[in-house]
Structures are given as C-alpha cells and as structure tokens.
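Every protein chain but one is kept in place in this view of the complex.
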Amino acid sequence: MRFSHLLSQLSAVDASSDRDLAGDPDLSGANALDAAGSGELSFLEPGNALTAALSACGASALLLPADAELQRQASERGIAWVALKDPRLGFAEALEALHPRRRPSPGQHPSAVVDPSASIGTGVHLGAHVVIGAGSVVGDNCMLHPGAVLYEDVVLGEGCEVHAQAVLHPGSRVGRDCVIHSQAVIGSEGFGFVPTATGWHKMPQTGLVVLEDAVEVGCGSTVDRPSVGETRLGAGTKIDNLVHVGHGVVTGRGCALAAQVGIAGGARLGHGVILAGQVGVANRAVIGDRAIASSKSGIHGEVAAGEVVSGYPAIPNRLWLRCSAAFNKLPEMARSLRQLQNAQARETDGSGAPR
Amino acid sequence: MRFSHLLSQLSAVDASSDRDLAGDPDLSGANALDAAGSGELSFLEPGNALTAALSACGASALLLPADAELQRQASERGIAWVALKDPRLGFAEALEALHPRRRPSPGQHPSAVVDPSASIGTGVHLGAHVVIGAGSVVGDNCMLHPGAVLYEDVVLGEGCEVHAQAVLHPGSRVGRDCVIHSQAVIGSEGFGFVPTATGWHKMPQTGLVVLEDAVEVGCGSTVDRPSVGETRLGAGTKIDNLVHVGHGVVTGRGCALAAQVGIAGGARLGHGVILAGQVGVANRAVIGDRAIASSKSGIHGEVAAGEVVSGYPAIPNRLWLRCSAAFNKLPEMARSLRQLQNAQARETDGSGAPR
Partner (left out) sequence: MRFSHLLSQLSAVDASSDRDLAGDPDLSGANALDAAGSGELSFLEPGNALTAALSACGASALLLPADAELQRQASERGIAWVALKDPRLGFAEALEALHPRRRPSPGQHPSAVVDPSASIGTGVHLGAHVVIGAGSVVGDNCMLHPGAVLYEDVVLGEGCEVHAQAVLHPGSRVGRDCVIHSQAVIGSEGFGFVPTATGWHKMPQTGLVVLEDAVEVGCGSTVDRPSVGETRLGAGTKIDNLVHVGHGVVTGRGCALAAQVGIAGGARLGHGVILAGQVGVANRAVIGDRAIASSKSGIHGEVAAGEVVSGYPAIPNRLWLRCSAAFNKLPEMARSLRQLQNAQARETDGSGAPR
C-alpha cells in the first residue's frame, strides 16, 4: 500500500497535515523504529526513548510528532513522513489498515452444540465445539472461537468476540463489542464460605456478572459473581491476562488492569483507574477516579481520586520512592545509630573524661 | 416464599428463636443490607459495618444477631426479623432455599467421548464435549460440564462437580463432593528440572494428586503432581481462583487459599491454615495449624500454629504493622539521624568553641 493511500485512512491526517511523501513508498508492513526496514512504516512519539534510533532508521515511512528537527532528519534520510498530534494512535490505525483483521465467516460449525432455546443473532460465527446453553442469547455479528462455552442464560451483546476455550457462567450479561480472551472465565462462583464448627459452609453465589460495552477480559482472567447483587465492569474497561476480579467488585468506565492484578470481593474502582501488574486490592477497598497504582502495590482502605500510590501497604508514590531509597540504606542507618548511641554512652558513662 | 416458610428451612431457627414476623412478607430474593428492597431478605452480623444502614433499610425481612436494639429498630420500621446466633450462616441457608441450584439432568451428551474402559456411576451428567479417558472412574451423581477432560486413570468420588474446561491429569484421585471450577488443572506435571551442562533435564513426575472429600479448586488454579509420592489437599480445603499448588505440597483439613496464592514444591500446611490473596509460600516451608498469612506475604521456613504473619519475608503481624508504619517514616528518620550526626560532628570537631 502506498504511503499516501495509507494516510488517507488515518483519522488524524487531513490536507493541512505537514508531510514529506519522499517518493510515496510502497508499504508492506510496520515495525518498531529500531527494527523497521525497507517497505516498513514506523513511528516516533515525543520523548520516545528511540529518538536516537532515527539516525540509523531503515524504515521507508514514519509517523512523526510536531518536531521540526525530527522531520528534517527524516527528510534528509529520504524517509517519507507525516506529522501527527498522536503518532501512536496513528500507528494503531495504520496497523489496522495494513493488517485488516481476518474475520471468520458467519455460520455454525457442525460440531457446535446450541441449545434449542438459545437465540443466535445474524452474522454470528460459532466455531468448532462451541457450546451455547439453554436460554442464552448471542447478539448479531458475534464471533465465538473453538471450544468457547456459554452456560445457561448468558447474554452477549452485538459484535462480541469470545476466544477459544473461554467460559461464561449462568446469567452473565455482556454488552456490545466486548472481547473475552482464551481461558477467561466470566461469572464463576465467588469465593464465599462461612466458617462453622464443622468446616467451611458454602455461601451460594446467586448474583451475576455484568460487563458493560467494549470491555475486554484477558486470557485466563476470572470475574466472579457475588452471593447477591452484581459484579460490574464499567464500559471500556480493559483487563490483561491472569487477573482475578472478586465477587461484587464494581469498576467505573475505562479502567485498565494489567496482568496478574487481583481485586478482592466488594472493592470499588472509579472511572479510569489504572492498576499496574501484580497489584492487589483488598476487600471493600475504594479507589477514586483516575487513581494509579504502580506494580505490585497492595491497596487497603481508600485511595483518593487522581492519586498515584505504590508499595504495600500502598502510600503516595512520591513518599514511597523516598522510603524505598531509604530502605536500601537501612544497614548504614543502623550502623550510624549505633555509633551515636555508643558516643552518647561514652559521654554519659561517668568515666570522668574531660570534655 | 413466605418468611415463615423460609424460617422453617433454616437449621438454626427453632420455636424458641426470637422473631417478629411483621405480617409474614412474601420473599422473592435476597440482597445486601444497603441494596435490599421490598420482597427481599437481608442480614446483619454483630459488628457489621452496615449496621448504620438499618435505619434506611428497605428489606422486607432480616436475619439479625441477638441484639435487642437492632431488633427494636427493625420492628419499628415494620421489617420482619428472626434472631440467629450466626446470621451469615442463616443467610447462606436462606439463599439455598430461595435459589435452589439448577442441576443438569443425568445422562451423557452425544458429543461426549467416553473411553470404553471408563466406569461411569449412576445419576451422572456428562455435558457436551466432555472427555473421559481410559480406566477413569466417575462416581455416582457427578456433574461434568461442557469440555471437562479427564485423562486416564482419574477417579472422581460421588457427587463431584467439574466445571467447563477443567482438566484432570492421569492418576488424579478426587474424593466425594469436590468442586473443580472452570479451567482448573489437577495433576499436571510438577515443575522439576535438573540443571545439566546441556540445559534443563526433565525430572519425570510420576506421583499423583489426591484431593480429599469436599475440596474445592477455583477457576484456573493448578495443582501439580510430584516426581514421586503425592500432592494432597486435606478434606474441606477451599481454593480460590488462579492459585498455584506445587508438586508434593500437602495441606491439612479445612484450609482456605485466596486468589493468586502460590505454594512452591514440598511445602506443608497444617489444618485450617488461611492464606490471603497473592501470598507466596517457599519450597519446603512448614505452616502450623490455624496459622494465617495476610495478603501478599511471603513465607519461608516455619510458621508456628496459630500465628498470624505478614510481609516478606513474613514476620508476626503485630511486628509487621509497626515496621510498616515506621517504613513510611524512613525519610524523616534518615533526616533526624543526619541532624544528630551533624550535631555530634560539631561537638567533636575541635573547633574550640567554648561550651
């Protein structure tokens, strides 16, 4: 695809966008700046660590920020470029154009098992060995890959994609355009047991899980249903692999949970909360809008809107950075303290040494 | 269901239980205290954080503790109630009565694949695409949901439930009334490799996994078999989602392992051990009966029976709480220490300033 043709498909490019077509190269793909070769597109963001790599860049075309010096360098090297406010977003659109998604054709594989009481929309693809339970509803244009299982009374909105071997338990409600990745489990029983003299007594988990529109749940991640009420993931929330979302958790819109995050039962997340990898959130914790937790932190209690927290128990990130730096000097501190104590002991030991 | 009829099904309610039927409302469901509306049951425990919510509670009926003031408030608001020693346990029983479990009917789906040498008990449900390997035994009244796989020589006791896509590897022995949740893997190869000059040499994992009666293994959790001997989970042990139990681990009865716990090979847990979310237990660690580890702690060596530990490396919880509080003051401590050092340096620098 010619660079000019690609540009015509990027939402942020218009007639006024600065550019240098440099012969309008033919592009066959895209790559990272330090790996791109002839026929490949790449991009640079403001402040990108790879900026230095531009001087050795072998790409044929670049999406650049509004930076005259970078643009000059590209032109000098004969690399075609266009200037974008958000080159990364442009790169995402370019990848969509260069590598249009393969979409399995509508239809039901003969090995799929669909309960007669289920309702399947138009344009739906049901792959090999898919199972759709009684009363479940699959919206138009959904794609279910091999081995995906819907128990009874599951509702999938339009345009959802359910990857191979994912499982949705009874009563799960999934909005439009959601993606459930392989091995993810939606709507499984929450971990609720009452201690008794004879052991753990199961608390029935009669609630359900609601995924609002455009939610994505990563491979192997689990979203449990609660004993009563619902577990709810707000619209546009994206969840990475191997994340656990406990029973009764509610998140706002547009949260992002990185891999191996665990959220215990009843926690509440506001809109746009970002939790980095391996973060843990305790039962009934409350996290305000746009708060961010850095990797491995552990959150109890409350985090205010917009706060950035770290560590376990989590504290404000700036404080944590200073505390962590001090932690690494603890042996020194302990030694200094002992020296001071010894000095004081000598001063006050009554030995009569003149001062 | 009338409240009085529901009460007749709760094991802890008898003629002597205090109550106020308040018109004996008809109940259609149950909910949390702050969410319950008309026609719904809820409950309050002693010390429950939601106690204040009673004054605005919209529930039609309540399970209350032996607390005259709460009972008075409920009666005043016209809410039916009964007093129970353990309202939470009563609520669990009430949920069972209000939402009796759907049980798939016995029988084998035509798409299930059962080896001729396998033995299937009476009343067993085998869902779509279930696979039962050679020599495996499925006890009476087991339910296997779509896509569950038993390799060869697996034994499932009576009344087990295996959820969609769970996998049991060769030789696994499962007691009565166990629940294996979706994507869980039982009896997979332990992670054992011998370092050699030419790389890692696999240590064959010829042992097996034993789950005693009433064990529950959460979604995506893995219980590995050892090279020799067995991995064993004691009766009534409950495991949440995404937990890893390494080869040769042995637990006592009634343990509870929260989500994302990891237990390395050869560790030993006593009876009633509770590990909170994301806890890690090192190879060959030994944890005594009823010990508790708070979330994210990491255990090496030995934990005494009844101890509560926290942190990494785990230390007694009370000490850890004080250490963590002090950690947050490390920058201050470092500054104070420098001031003292400077003061001492001035005192001893021989500048001759009179004192």
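Remarks
A and B are the chain letters, set down in written order, and residue numbers restart from 1 in every chain.
Heads up, the rule we're going with is that a residue touches a chain if its C-beta (ideal position, glycine included) is under 8 Å from a C-beta of that chain, and two chains touch if they have at least 3 such contacts.
Just so we're clear, the structure is a prediction, and the values are computed from it rather than from any experiment.
Here one chain is not drawn; of B:Ile79, B:Val185 or B:Leu233, the residue touching it is B:Val185.
When the missing chain is restored to the complex, the residue among A:Leu6, A:Cys219, A:Val249 or A:Ala267 that touches it is A:Cys219.
Touching the missing chain, out of A:Ala52, A:Ala68, A:Ala305 or A:Ala334, is residue A:Ala334.
The hidden chain makes contact, of the residues A:Ser17, A:Gln108 or A:Ser295, with A:Ser295.
Residue B:Tyr151 is the one among B:Phe3, B:Phe43, B:Phe91 or B:Tyr151 that touches the chain missing from this view.
Of the listed residues B:Val286, B:Val308 or B:Met333, the one in contact with the hidden chain in the full complex is B:Met333. Interface residues of chain B facing the missing partner chain: 111, 113, 129, 131, 147, 149, 151-152, 165, 167, 169-170, 183, 185, 188-189, 191, 193-194, 196, 199-204, 206, 220, 222, 224, 227-229, 242, 244, 246, 260, 262, 264, 278, 280, 282, 284, 298, 312-313, 315, 319, 322-323, 326-327, 329-330, 333, 336-337, 340, 343, 355.
In the full complex, chain A touches the hidden chain at residues 29-32, 35, 49, 86, 88-89, 91-92, 95-96, 98-99, 101-102, 109, 111, 127-129, 145-147, 163-165, 181-183, 214, 216, 218-220, 235-236, 238, 240-242, 253-254, 256, 258-260, 277-278, 295-296, 324, 327-328, 330-331, 333-334, 337, 340-341, 344, 348, 355.
What we mean here is this: only the chains that are shown with their structure count from here on.
Per-chain Cα centroids separate chain A from chain B by 26 Å.
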